[in-house]
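Every protein chain except one is present and positioned as in the full complex.
Chains here go by letter, A, B and C, matching the order in which they are written, and residues are numbered from 1 within each.
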Amino acid sequence: MRIAVQSEAFDLGAEVSAFAAEVRGAGAVVSFTGLVRDEGGRLSAMEIEHYPGMTEKAIAGIVEKAARRWSLADALVIHRHGRLEPGEAIMMVATAAPHRADAFAAAEFLMDYLKSRAPFWKKEIGADGAEWVAAKDADEDALNRW
Amino acid sequence: MRIAVQSEAFDLGAEVSAFAAEVRGAGAVVSFTGLVRDEGGRLSAMEIEHYPGMTEKAIAGIVEKAARRWSLADALVIHRHGRLEPGEAIMMVATAAPHRADAFAAAEFLMDYLKSRAPFWKKEIGADGAEWVAAKDADEDALNRW
Amino acid sequence: MEVLYFAWVRERIGLPRERVETQAATVAELVEELRAREDRYAAAFADLTALRVALDQELANFDAPLAGVREVAFFPPMTGG
Partner (left out) sequence: MEVLYFAWVRERIGLPRERVETQAATVAELVEELRAREDRYAAAFADLTALRVALDQELANFDAPLAGVREVAFFPPMTGG
């Protein structure tokens, strides 16, 4: 299990490749990556603020919950903070499990919890100014399915 | 949308990386990879037979179904046939969508249909001989959720 | 018409494909003809619930008509992914 909270860009392909190469006994690897959308050209950058210290603890707690609930061979979470350009990867999760249902469920669970329970705040910088991204009711509701 | 049915190994990291780099307007990229499990050392190889011609058509039909159902920016399916060693990647799917729910649902849908509706047959080669993998009721049942 | 066999159906019958001249109106009638040929065919087609059929590369049912069909394939349930 690896958790990285960093301002540096990460190499999605290299991470997925290394993750899949290192798992033993897993038949299924799922990855998710969140990219900065350009919102039809309206977005020039995204700034991500976080709470150093709490962020790592919160993510570790979410990963532990997933590991208790599903049969996971491994899990990886990388989340960036700072300034990102459209098209850049904000974060990724990867999960490995003997079978696909567990790998998919754990990846979706990690995403749902990272959305609403890890202390990150996104600000969109556009031509018209900057605006904090509002949390969606749908994201909070998504937690209820687990 | 790209579909590849091939005996050659593919580079998972390079494929995921190129896929994510090429999508425009997508905020979410999901990938799934199926690996040959070694079944605790009992499996020495896997042989995958397929139905040339029908395989490509069947996969194209499954991808079209997914594209009609979810808002997909792109989708990719690579599936190998022939002889594979434990740890090798059998296949992968990748999906890109504006939001994560669509990317996850489409990837799971593609996997469920590829399992039971694309003409591939797996044979496990072990120390005790070779055996065709039996289709699971659970895999057929998985189609009912869509 | 061309008849194709895959996976253990191919192994049991002992060949991957063959040309079959038939007047069978449906897949089920073709299966009856093949079953009557030799034991290896009877063994391969013993339990139709364990088999799937494709007509011209599209999944079909055993009661589907064969009129106009050029390629029939028999195989076990698929195990892709």
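Going forward, a contact is a pair of C-beta atoms (placed from the backbone, for glycine too) under 8 Å apart; a residue touches a chain by one contact, two chains touch by 3 or more.
Being a predicted model, the structure only gives us computed values, none of them experimental.
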Partners of the unshown chain among those that are drawn: A
Residue, one of A:Ala20, A:Leu72, A:Ala97 or A:Met111, that touches the chain absent here: A:Met111
Where the unshown chain meets chain A, residue by residue: 34, 49, 51, 53-54, 57-58, 79, 90-91, 111, 114-123, 132-135, 140
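Note that only the chains that are shown with their structure count from here on.
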Taking each chain's C-alpha mean as its centre, the one farthest from chain C: A
Euclidean distance of C-alpha centroids - chain B vs chain C, Å: 26
Multi-partner residues of chain B (each touching 2 or more other chains): 34, 111
Residues of chain C touching at least two other chains: 81
